[in-house]
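Notes for the one structure printed next.
For this view, one protein chain was removed and the others were kept in their places.
== chain A ==
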Amino acid sequence: MAEQTASTKKVKFIITRQDSPESAPYAEEFELPYRPGMNVISALMEIQRNPQNAKGEKVAPVCWESNCLEEVCGACSMVINGKPRQACAALVDKLEQPIRVQPMRTFPVVRDLVIDRSRMFNALKRVKAWIPIDGTYDLGPGPRMAEKKRQWAYELSKCMTCGVCLEACPNVNDKSDFIGPAAISQVRLFNAHPTGEMNADERLDALMDDGGIEGCGNSQNCVRSCPKGIPLTTSIAEINKQTTKHLFKKWLSV
């Protein structure tokens, strides 16, 4: 009896699919039995179990990526009802139906909802988003970080490289080489660290080049979209300040 009532209610999905990186995208509809508390990932799992579209045809199951299922890894970012977000945290009960699911097209689409976020990891390498502590001998403990600073820096460290801010940014596209908000915020994080600060100029130099911080157009969609609530626009403005200072220091010291 309980099963019967559960299967009468249906959830409709319209998923943008793509068979290969080069092939054309197409929309496919799916109708799934509603289950209380289901989210977009559990719906995709349901499609995987029974890969049948709304017309009843057997199709290849929809591909997607996910890991943590608790909105901390950033792997399952996709565009759900027009907004980029994590599929694992997108509860069906809170979504308008039909639920439209699309890949984040700012990134190259590998297949269906799977995208290639390599550019974000390359950006982190470019700005040296780490603290070099390796040496040939023990360098000893670094300087202490003030607790007050640690508290806001911790917020910046929540970035999971999910790509939502890049998807929301009108200046991250194929006509521009803008690095995107995430990496700029990481520069602020590592430049705030007492040991990381020792390499602050290298990170600023990396952003003061083509496709660096100059690409920001102040639409501020990033800060409104970040699932971790990271103050991205404050980070960008702070790095604007640091690069401006660095610019004048460089000019006046030669």
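As a convention for this text, a residue touches a chain if its C-beta (ideal position, glycine included) is under 8 Å from a C-beta of that chain, and two chains touch if they have at least 3 such contacts; residues count from 1.
By our rule, contacts and distances are computed from a predicted model.
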{"item": "From \"ABC transporter permease\", \"SpoIIE family protein phosphatase\", \"RNA polymerase sigma-70 factor (ECF subfamily)\" or \"Succinate dehydrogenase cytochrome B558\", the hidden chain's UniProt protein name", "value": "\"Succinate dehydrogenase cytochrome B558\""}
{"item": "Which of A:Pro108, A:Pro143 or A:Pro170 contacts the chain that the document leaves out", "value": "A:Pro170"}
{"item": "Omitted-chain contact residue, chosen from A:Leu32, A:Met160, A:Ile213 or A:Ile230", "value": "A:Ile213"}
{"item": "For chain A, residues in touch with the removed chain", "value": "82-83, 168, 170-171, 173, 175-176, 207-221, 224-225, 231, 233-234, 236-245, 247"}
